[in-house]
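A protein chain is absent from this complex, but the other protein chains hold their places.
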Amino acid sequence: MSDRNRLEWRDCLDRWRPEIRTNAAIRVGGGTVGLLAIVALVGPHVSPYEPTAQALGSRLQGPSIAHPLGTDALGRDVATRLVYGARVSLALAVAATTIRVVIGTTIGLLAATCGRFVDALLMRLVDVQLAFPGLVFALVIAGVLGPSLRNVVIALSVVGWASYARVVRGSVLAIRDRSFVQSSKLYGTPRRRLVRRHLLPHVVSPVLVLATLNLGTVVLAAAGLSYLGLGAQPPTAEWGTMIAGGRNYLRAAPWLVTAPGVAIMLTVIGVNLLGDGLRDALDPDHLDDRERRRT
Amino acid sequence: MLRALFVRLGSLSSVLVGISLLTYGFVFLTPGDPAYTILRAQRQSPPSDAEVASFRAEHGLDDPFLVQYVSWLTDALQGDLGMSYYQSESVTSLLLASLPNTLELALAATAVSLVLAVPLGVLSAVHRDTWIDRTSRIVALVGVSIPNFWLGYVLLLVCSLWLGLTPVGGTGTPGHLVLPAVTLGTGMAAIITRLVRTSMLEVLEADYVDTARSKGVRERLVIYKHALRNALIPVVTIVGLQFGYVINGAVIVETVFQRPGLGTLLVDAVFARDYPVVQGVVLVTAVGVIGTNQLVDLAYVALDPRVERGDRS
Partner (left out) sequence: MTRTATLEIENLHVQFDTGSETVRAVDGASFAIEPGEIVGLVGESGCGKSATARSIVRLESPGEIVDGSIRYGDRELTTADERTLRRLRGRELAMVFQDPSTTLNPVYPIGEQIAEAVRIHREPDQQPLLRELARGASSRLRSSAVRSEVLELMDTVGIPRPAERIDAYPHQFSGGMRQRAMLAIGLARQPSLLIADEPTTALDTTTQAAILERLAALNAEHGTGMLVISHDFGVVSQLCDRIVVMYDGVVVERGATEQLRSNPKHPYTKALLDCLPRHADPDERLPTVEGAPPSGNAIREGCAFVDRCPFATAECRAVDPPSVSVGSDHDVRCGVPDAREASLDAMRDRQSRAGTASDAGETLPAPPSLAVDGGATTLADSTGEQPSSDTGEGTAPVVALEDVAKSFRASDGLLGRIFDADDRIPAVKDVSLTLRSGETVGLVGESGCGKSTLAKLLAGLETPDAGTVHLRGQSVGGVSDRTDDQLSEIGVVFQHPGTSLNPKRTVGESIAEPLVEAGWSRSRRERRIATLCSLVGLSPEITDRYPGQLSGGQRQRIAIARALALEPSVLVLDEPTAALDASTQATVLNLLADLQADLGLTYLFVSHDLEVVRHVADRVAVMYCGRLVEVGPAHATLSRPTHPYTQTLLDAIPGAERSEAFADRTDALAGDPPSPTAPPSGCSFHPRCPVAEDDCSRVEPALEPVDGDASVLSRCQYADEWPDKRRPTPNGASDAYLDTDSSASAGVSDTGESVTDSNEPDQ
């Protein structure tokens, strides 16, 4: 059994390594995301200020050497708060995306492999989920549960799994009738092993690509919820909350809104670049395309 | 044909039942006693047990869940979504008051996005890997990645506060609509540009495009008559599905520009735990999404002759 499994879980990235290394989008996007991750991990340990330390004497100061991005209405250092905010944003996005992937992949696999009745039922469920505009749904769930970071994760997980379910189901259905799956049935391969050996590996790349592209959306949505007041609660440093806090000083201190906005934008651009690059490099269909064009 | 219609109505109604069930069920996610939480939110102080009890009785919260749900659904089907806990108005009339503003914003934003996105996407695909393509791809990437609440403030700062071109907030004149529509339309435009580009690239590789060229068709006609028509088929789906995106965006953009509409209504109701209003808004948006999906399918039939009426599942 373990022998069988080892055969199955080969690192399929191995094959694409050259593609990944040469793809400019992956390099730039991956670099941005990596840098951000480093900032989130290391930044808090080296920053000279506390994110919540108020200094009412130095309120709403413009960018200077001491405060490269200025201070907010309570005299807190904006740069420090940005660095701490990176932690929150990334953690939120990664957590919510992971839960989405797990729920969505499971439901998609079940729908594709457990017969038509289960398929019909689960796909209706997917339709229901997709009928609710994501942010509206998340806003309501987070609002009903009460504002907190944990509830934002829950809310964003509940609303985003459906697309994974669709993609997984679609990939499995596309691969299911290929002759190599058929031939696997000929040796009496049990269904579970069939799924693990032939179907799951083909699901990995589309899910990975979707998750990466999705990460950006989640960062935006999480910041949006916090901006509306449902996510991180003051005085926690979070980018959406910082924009919400700065909106009353739009004319007097435009950097309060600008700095976290740019931070969000750069993060999402990095993640999207990475996703685009991975899609070009990993997507099996694209691989096929390239093969076809070559002949 | 008739059978296809039945099948479609069948799955549609099951989805609608699911939607209404979830919409109504939200309330019961409230930690603890909803009535207590609601009253607490209303009064900003802990209510007495008697107050809670009378609130429960008044709103039928003591009935089993199914009974409550069925009576809510029956009323909803007749257009009665209950009374707001907070304002002395019916949910229906609140919805009717804010819906036009949101629709106006949605349509304007969609128009902005289409006008920007389709030509940009086509140009990008036709001039693949040139500076035109690269520029438009970067613009689209930034557009997808920009948080719309932040874009709203930047536009406000520049256009209203610094240049004084547009009013700061509210509704009424076309001037009030410009900034929100641009804010909301930018994100959509970016998504659609990327989609048009991918779709066009794929179609431009298709054999029938070469067939058209081999006939001696002018390149512009090859692009606009033969390729674009096919490339638009998947785009129409996405534009239709953008309805959900528009509503999401409206929640934020209306808050930024302090525009009355479904979004602001929802945000206020969520904070006030005004559940009948929340349920009303959620129901209306979900039904709106389902409705646009049906329209998209109809558009499919018109655009793609391969889709037989009603057969696409």
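Per-chain residue numbering starts at 1, and chain names A and B are given in the order in which the chains are listed.
One rule holds in what follows: contacts are C-beta pairs under 8 Å (C-beta built on N, C-alpha and C of every residue); 3 or more make two chains touch, one makes a residue touch a chain.
Everything numeric in this text was worked out from a predicted model, so none of it was measured.
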{"item": "Of B:R43, B:R134 or B:K215, the one touching the omitted chain in the full complex", "value": "B:K215"}
{"item": "Hidden-chain contact residue, picked from the options B:F6, B:F28, B:F65 or B:W162", "value": "B:F6"}
{"item": "Contact set of subunit A toward the excluded chain (per top definition)", "value": "3-4, 7, 10, 12, 15, 116-117, 120, 176-189, 197-198, 201-202, 284, 287, 291, 293-295"}
{"item": "Residues belonging to subunit B that touch the chain removed from view", "value": "3, 6-7, 10-11, 206-208, 210-221, 224-226, 229-230, 233, 303-306, 308, 313"}
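By our rule, only the chains that are shown with their structure count from here on.
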{"item": "Mean-CA-position distance for subunit B and subunit A (Å)", "value": "21"}
{"item": "Sites on subunit B touched by subunit A in the complex", "value": "11, 14-15, 18-19, 22, 26-27, 29-31, 141-142, 144-151, 153-154, 156-157, 161, 243-245, 247-248, 251-252, 255-256, 266-267, 270-271, 273, 278, 281-282, 285-286, 289-290"}
{"item": "Residue ranges of subunit A in contact with subunit B within the complex", "value": "124-125, 127-128, 130-137, 139-141, 143-146, 216, 220, 223-224, 227-230, 240, 243, 247, 250-251, 254, 257-258, 260-261, 264-265, 268-269, 272-273, 276"}
